[in-house]
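Mind having a look at this structure? Questions to follow.
The other protein chains are all here in position, but one chain of the complex has been omitted.
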Amino acid sequence: MKHFDPTFKKDTEKEFPLREEMRPRTVETPDGQTIEIEPLKDYFCEAPPKVHPKAYSKIVEDFYNWARAESLWILGFGTGCGAIEMRPLMTPRFDAYRWGIQWRPTPRQSNLLMISGYLSIKTLKRAIRAYEQMQQPKYVVGLGSCTINGGMYWDSYNTIKRLDDYLPVDMYIAGCMPRPEALLAGFVALKKIIKAGKAEGANLYAENFAQYKANQKAVIKDWDMPDYSW
Amino acid sequence: MMKDLIAKLKKHYKLTEPDYRRADLTFVTAQKDELRSLLIALRDIEGFTHLVLLTAVDWLEEGLFQLTYMLNNRAANRTLALRVMIPRANAVGDTIHDLWPTAETYQRELREMFGIDFPGSPRVNDEFILEGWTDMPPYRRDFDSLAYSLQTYRERPGRVTHDPREHMKKALYPDQKPEAAK
Partner (left out) sequence: MMFNLKTDRSQYPQPGPDGKLEIDLETGKYLKLWQGPNHPGITGNMSVELTVCGDEVVAGKTHVGYLHRGFEKLMERRSFIQVFPIVCRVCVPEPDFNEYCYAAAVEELAGIKVPELANWMRTLILEMGRFNSYMMFLGGISGALGLGVVGQWMTYVRDLMLDRFEELTGARIYHMFILPGGVRGHLPDGFAGRMEEVLRTAEKYLADVEKVMFRNAVYKRRTKGIGVIDPKLFEPYGVTGPNARAGGVAKDLRKDAPYLVYNELDFEVQTGKDSDIHTRVDVRYRDIHQSIALIRQILQKMPKDGPVMAKIPNVLHWQIPRGETYIKGESSRGEYGYYLVTDGSGYPRRINVRGPSYTHAMALLEHLIPGTNISDVAQLMVSLHTYPPEIER
């Protein structure tokens, strides 16, 4: 393994220009009016996330948590190679549906985001948007060594090294790549955390919103979306 | 068969001494200004109709980029790789997207990953793989991946990396003095 060159100096002070379709402009509508468009403001709602309050009584909160734990709906977004081991979980042999786990095609219907492996910067941007579009309560599971400390790609220039800097992670499943049995064990462990009321990732995200955004913007150079896009 | 072909090509083009790697694989260096006519001749006359790959090698010490155009004659099962040396500073290559439309993709990658320009190639300046990249093209030899990674991403503390050579030496021969650096 080659050691790095201390003379190398990163050349990223340069600002990345905003994409053309995201720039404010004046448009003439088909019926002849002239309007000003500022895509980043007009197309999105920018209200920041809020901390989800607990229920008024512990029994009710426990009931809520039980219900949440028993219906983990996963967003079907294969961000990395770990996605290939999710496929067997949907089939009768491993059958994750036994635990109330199923896969949904849209973030609006799901409450569990599986980060299946390394995240390149380009995917990180999409993963953040997918996460923010999900409804609370929502959970994040990091899958594989590469979400924990970079794993195989510890010296890569294009993958993040630890996921919990950018998204609030409730559970890590180690391995390269984790076997389906490990994933099932991870789900069961996640359920225990949720039932105990300790899976507070989404609230953590709302509380430390500024810190998370600063971390995300430090690596995503062309930030051409609003800060919170739900 | 490859020897005949090289001899035939040498009558018209300036080629260096070929490297016959295998019976079906030959590497040869061509001149940059003759490249296009050489490619057309190979494609239309000699039957090398399949562009296998187009890539670059960075010879940092010599200040050169080597562009490798690998052509394959499927009927005869022969592969000919043409090397073209271009200077590393302000590297510009000739686009061949009109000969093989798929070369467009390769040229976009070379533009982004090595910074070699191909004027006239469609969408060559668009982003291809990287998004929002402001540093030097990453596949260049003088770009240091580890240094960039350390400067950009926060590491999780506790990770230890050993150089296998030093580590094995220490583990197997703990008494031996460390060798002087060459």
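All chains are identified by letter, namely A and B, in their written order; residue positions are counted from 1 within each chain.
Quick note on the criterion: a contact is a pair of C-beta atoms (placed from the backbone, for glycine too) under 8 Å apart; a residue touches a chain by one contact, two chains touch by 3 or more.
Source: prediction; values computed, not measured.
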Worksheet, complete the sentence: Note: the excluded chain touches shown chains A, B
Worksheet item: So which of A:S156, A:N203 or A:Q216 would be touching the chain we can't see?
Response: A:S156
Worksheet item: Which residue among A:V141, A:M177 or A:I220 touches the omitted chain?
Response: A:M177
Discussion item. What does the interface between chain B and the hidden chain look like in terms of residue numbers?
Written reply: 19, 21-22, 24-25, 27, 49-53, 55, 57-58, 68, 70, 74, 77, 79, 81, 99-102, 104-105, 127-131, 138-139, 141, 143, 145-146, 164-165, 168
Practice prompt. Would you write out the residues of chain A that touch the absent chain, in ascending order?
Written response: 1-2, 27, 30, 75-81, 83-85, 87-88, 90-93, 105, 107, 118, 120, 122-123, 126, 130, 152-153, 155-159, 176-177, 179
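Here is the rule we go by: only the chains that are shown with their structure count from here on.
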Worksheet entry | Chain centre separation in whole Å, for chain B relative to chain A (CA means) | 36
Fill in: Residues of chain A touching chain B in the complex
1-6, 8, 10-16, 121-122, 125, 148-150, 154-158, 160-162, 165, 215, 218-222
Discussion item. Looking at the complex, which residues from chain B come into contact with chain A?
Written reply: 130-136, 138, 142-156, 158-159, 161, 163-164
